[in-house]
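A single protein chain has been omitted from the complex, and every remaining protein chain is retained in its original position.
The chains carry the letters A and B, assigned in the order they are written, with residues numbered from 1 in each.
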Amino acid sequence: MSILQIIFLLAALATLFCAVKVVITTRMMHSAFWLVGALLGIAVLFAMLESRFFVVVQVLVYIGAIAILIIFAVMLTRKIMDENQQRMNQLWGLAFIPAGGVLAGLIYILSRWNAFNTTARTAPVNGEDIEALGKALVSPTGFMLPFEVSSILLLAALIGAIFVSYDRKGGGR
Amino acid sequence: MIPLSWYLIFAAILFCIGLFGVIARRNLMSVLMCLELMLNAVNINLLSFWSYLYGKDLQALVFVAIIFAAAAAETAVGLALIISVYRRRVTVNANDLDMMKG
Partner (left out) sequence: MSMETLVWLIPLPPLLSFAVIILFLGRQKAASHWVALSAAGLSWAASMLVFAFAIQKPNLAAAPILSSIAWLPVGKGSFNVGVQIDPLSSVVLFFVAWTILMIFIYSIGYHNFGQPAGSDDKPGLPPHGAEETHHHETHRVPSIEPLYARFFAFISLFAFAMYTLVVTDNLLALYFGWEVMGLCSYLLIGFWFAKPSARDAAVKAFLTTRIGDMFMLLGLAALYSVTGTLNYREVLSNPAVLDKLASTASPIAALSWAGLIGLLIFMGTVGKSAQFPLHVWLPDAMEGPTPVSAMIHAATMVSAGVYLVIRFYPLMAAGRLDGGQTPPMVAMAFIGAFTAIFAATIAVAQNDVKRVLAYSTISQLGFMIAALGVGAYVAAAFHLVMHAFFKALLFLGSGSVIHGMEHGALHSGDEVDPQNMFEMGGLFRKMPLTFWTFLAGGLSLAGFPFVTAGFWSKDEILSGAFGGGYMVVFITLAAAAFITAFYTMRQVTLVFLGKPRTQAASSASENSLVMTLPLVVLAVFAVAAGWSANWFKPFVGSMLGESGIEASTSLVPLITSLCVSLIGLLAGWLLYRGYEARQPDPLENILGPVYNLLKNKYWIDEFYERVFMRPAAWVANVLVSVWIDKIVLDGILHWIGRAGLSVGRFLRSKFDLPVINTGLETVFGQSPLYVGNGMKRAQTGRVQEYIIMAMIVVILVGVIVILVVPI
């Protein structure tokens, strides 16, 4: 067992533990913080995959924006949700079936794939070429179209979010 | 070294935990958070494929970048919707949202 493997296992287990706690915890704030932990563990794994750029992006965007946003929303709706209320709905037993089924199915199918167990990496040792990525994102022969479409998506989401949560009764919030 | 399968299995487990949470959690916020877990599992999957098989190409990276953007957008909109629902129904309980019943 090499160092990398141990680090992987540690990071993976930590992440999974945080993920389970996210799902199980009753109190929302706690759940949100566990989510942050899970996201950090994911970032570590990104690093282990030689994808330096996305480590940063993960921390900045996911943790810094999305998780914060979630925490804000939790804080906004905290009073409504009774802390002692049950955390799972009435079908939580039944939920094991799809979850387990999907897991089993995925693993089975993937294990039948012949490249399942490769250990050779093709990624550049120093990580990805960010300059090339940047150029590709804005070049017409590259990925400009998905880039522009995703920016439209963000715009739409922005406007939509404002519109949906607009309070008509007394001035906008 | 680390076989690809470890990453893939890890991503699958994370995905299923998130799936379980989406289905089973009562609070709408929790459903969103578990949904984030699922998206992250997808990201891991993609990057591990890129790292092991397609390292010379950029498509995977672009894909992941766009997933980040879409996740963020979706979270924002989802929260706005929850707040809107809360305003109308004074609840964030997923069980109570059954207006489409029947």
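The working rule: a residue touches a chain if its C-beta (ideal position, glycine included) is under 8 Å from a C-beta of that chain, and two chains touch if they have at least 3 such contacts.
Quick caveat: nothing in here was measured; it's all calculated off a predicted structure.
*Asks:* Please identify which residue in B:L4, B:M29 or B:A94 touches the non-displayed chain.
*Replies:* B:A94
*Asks:* What residue numbers in subunit A mark contact with the hidden partner chain?
*Replies:* The missing chain touches subunit A at positions 89, 91, 94-95, 97-98, 101-102, 105, 108-109, 112.
*Asks:* Please identify, in ascending order, the residues of subunit B that touch the omitted chain?
*Replies:* Residues of subunit B in contact with the hidden chain: 19, 22-24, 31, 94-95, 97-102.
We take it that only the chains that are shown with their structure count from here on.
*Asks:* Can you check how far apart subunit A and subunit B are, centre to centre, with Cα atoms defining each centre and the answer in Å?
*Replies:* Here the centre of subunit B sits 6 Å away from the centre of subunit A.
*Asks:* Would you tell me which residues of subunit A are touching subunit B in their complex?
*Replies:* So the residues of subunit A touching subunit B come out as 2, 4-5, 8, 12, 15-16, 19-20, 22-23, 28, 31-32, 35, 38-39, 42, 45-46, 48-51, 53-54, 57-58, 61-62, 65-67, 69-70, 73-74, 76-77, 80-81, 85-92, 94-96, 98-100, 102-103, 106-107, 110-111, 115-124, 128-129, 132-133, 136-137, 142-143, 146-147, 150-151, 153-154, 156-158, 160-162, 164-165, 167.
*Asks:* For subunit B, which residues count as touching subunit A in their complex?
*Replies:* Residues 1-10, 12-21, 23-27, 29-30, 32-34, 36-37, 40, 43-44, 47-48, 50-56, 58-59, 61-62, 64-66, 68-77, 79-84, 86-87, 90-95.
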